[in-house]
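Here the complex is missing a single protein chain, while all its other protein chains stay put.
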Amino acid sequence: MKKWLTICAAVILVFTMAACGNKNTNNGNNPTNSPSNAPETTPSADNGTPEQITLKFFSALADRSNGMGKIEQAIIDSYMQENPNVKIEVEALQDEPYKAKAKVYASTESLPDIIQSWGQPSFIKPLIDSGMLLELNPSDFESSGFIAGSTDGFSQDGKLYGLPRNTDFLVLYYNKKLFDDNGIAVPATVADLVEVSKQFRAKGINPITTNAMEGWSLPIWFEYAQQRTSGDFNKIDAVLNGEGTFSGNADFLAAAQSILDLADAKAFADGFLTADYGTSRNLFGQGQAAMYVMGNWEAGLATDENFPAEFRDNVGAISYPTSDKGKASDLAAWFGGGYSISKSTKHPEEAVKFMQYFFKPENWAKQLWQTGSGTPAQKFDEFLTGEESALQKGLVDVFGSTTSASNTPFHDLGTDEYKTKVMEAHQKLFGKAISPEDFLKELDAAVALLP
Amino acid sequence: MVRKFTLHTLLWIVALLQLFPLIWLINYSFLKSGDFFGSSILKWPQQLEWSNYMNAFTYGSVPKFLWNSAFITTAAILVAAVLSLMLSYAFTRMEWKLRGVTMALIMLGMIVPIHATLLPNFILFNWMDLLDNPLSLILPYIAFSLPISMLIISGFLETIPKSIEESAVMDGCSVYGVIFRIILPMTKPALATACIMNFISWWNEFIMANTFLTSEKFKTLPFSIMKFAGQYSSNYGAQFAVMTMIALPTVIIYLMFTEQMSRGITAGAVKG
């Protein structure tokens, strides 16, 4: 045994040195990219037709037959039809696998030509800092009608690196039928929510579901809880900016306690800590949970044929229940996903051209709205038809009344390490694994990781 | 008689426990998605939902991924078998100074978890431009097959008398001739065992497959369910159909070759 170890050690030493020697060639932003990723350029059969171009398009909209993914695919398909020389290859993964894979691409400096990105520091900042994203010219997209402020998250030092696709806000979806059948009233206040949860539990129905396995809905939920106790969305941002701490602050403590009250009332669906996006959505859509805390992009719930008609006709949405300090018009809202173009793309003009096409008002904004799949980050009032589903109208009402907004979810305002810590702290709190005090301490520990 | 009855009942109960989830899986692959949320454990389909399989076949790209999996796995286990046979022969028959050390080093590989090499191999393949290339799976699969295959094959080789080879050499056969003409046929059971064990490992492997392969061109079968679960997250019938389609090929292959496989494992394990 000893003998091998010595030999192993010697071999390790040699190889480590070899690895060190190789470092310089791979460290930093090496622009020479792997040729295997270069788009195939097959000579065209017809004379005179433009060069064949393949764009790799990496999306986090995994479901290509419903909602936003369907529209994204439809626009891609129609673009390819209008431009036969362009082939757009889509790779689509669900949110978490998407982000993991995006990191894999980024660490090897081989980003696909167009990627879905988020205008939030946790995602976009490392990419911008290491020069992997193409700077965009805002004037190219003037006709798209982006809402003022929606491109801020995609900008750094006054330069634009991405385009927002959605206006996102977190709402409470509810299944009217379950409420009516059980003689329960839709909760108006935070206290009602606890009470309603107890009533549903007593009837053997899951009160609220959300995708706590991935974890990102929980910090936004906490922002609501925090706003409803203190009346101010900016308190968390202040802590992140170095003003004070989470621990020892009565407002944060009360907010954490209000989450714990929900947990004590067994408000969260069975198995919610291991429920991923699809599972939690199904639970609600199949009438197994009365409420669903999720973003407004789920307006498609009302039209998803996988769910029974009695659900589709009865799904509604409200803002998070209120308190004496926080009103329904105080909304956890932010500009969410969008797209960026890789700096190493071989066809920057073509990629920009496609983005221009994509964000033409009559494409993304119109189709997104009129199919009830979400809310664009572009002006869309001209596309209101008056024939929107009840759920959609409900969502418009929620959004239209906004008086204050939370902006970028606070777990996204830092590194991935920070983000993981913040989400894990929330999972523990929602899962009743720690006290509110310890929860705040964990948040402080996470904030300490920020530069 | 009573004892025999008890014995058989017990065996059948455990057999059922082993098989039940599969029966359930196949059952629900023929039902409507909504049935999954009902209260029955198993349900006789009023009408078979073949559309689930149509969806699985079309959108899950099962045939393509099946082919990729078969190609990558087969290439890996065959090359691994040949290389380990050569190594085993060198280690058990040839006479050289570093023999013990080298063998020990490779055996050490048996305890190296393949996932520990995930991150560095990723960087390595990127340097070598091997990402999104079937080789990025085949090479580590072969390398990680070597230790266990060698253990089985060299154990088996020890039991083969050397006199046969000696007489072959007398007849003018080279070492390579000895290995491929005489040893290879004789070690078939051990080679089969090694191949089967490796087949099971690599057929199931997907973390590397998911990390190293980017385009769908080379994706392996496990990916199909990942892709499908994302795209059809609300359609359990279709998900179950695609899972059934992934599960069946190996089960069928196993049922066809069950005798050879069991005999292989038996022979290899006993002698090895």
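Letters A and B name the chains as they come in the text, with residue numbers starting at 1 for each one.
Basically, a contact is a pair of C-beta atoms (placed from the backbone, for glycine too) under 8 Å apart; a residue touches a chain by one contact, two chains touch by 3 or more.
By our rule, contacts and distances are computed from a predicted model.
Not every chain of the complex appears here, and the one that does not is recorded in UniProt as "Sugar ABC transporter permease", selected from "DsbE family thiol:disulfide interchange protein", "CoA-binding domain-containing protein", "LemA protein" or "Sugar ABC transporter permease".
Note that of A:Gln94, A:Asn206, A:Ser323 or A:Ser389, the residue touching the chain absent from this view is A:Asn206.
Against the chain not shown here, subunit A presents residues 1, 11-12, 15-16, 18-20, 27-29, 96, 99-100, 103-104, 106-107, 126-127, 129-130, 132, 206, 213, 269-275, 279, 283, 286, 288, 415-417, 419-420, 424, 427-428, 431, 433.
Mapped onto subunit B, contacts with the missing chain fall at residues 4, 7-8, 10-11, 14-15, 17-19, 21-22, 24-25, 36-41, 83-84, 86-87, 89-90, 93-96, 102-121, 123-124, 139-140, 142-144, 146-147, 151, 155, 166, 169, 174-176, 179, 200, 203-207, 221-222, 225-226, 229, 236, 239, 243, 246-247, 250-251, 253-255, 258, 262, 265-266, 269-270, 272.
Rule of thumb we're sticking to: only the chains that are shown with their structure count from here on.
Remark: subunit A and subunit B have CA centroids separated by 37 Å (rounded to whole angstrom). Across the complex, subunit B meets subunit A through its residues 33-34, 37, 59, 101, 104-105, 108, 122-123, 126-127, 129, 131-133, 210-211, 214-216, 226-227, 229-236. Touching subunit B in their complex are the following residues of subunit A: 3-4, 7-8, 22, 25-26, 34-37, 62-66, 69, 89, 91-94, 97, 101, 104-105, 107-108, 110, 277-279, 281-282, 285-288, 304, 306-308.
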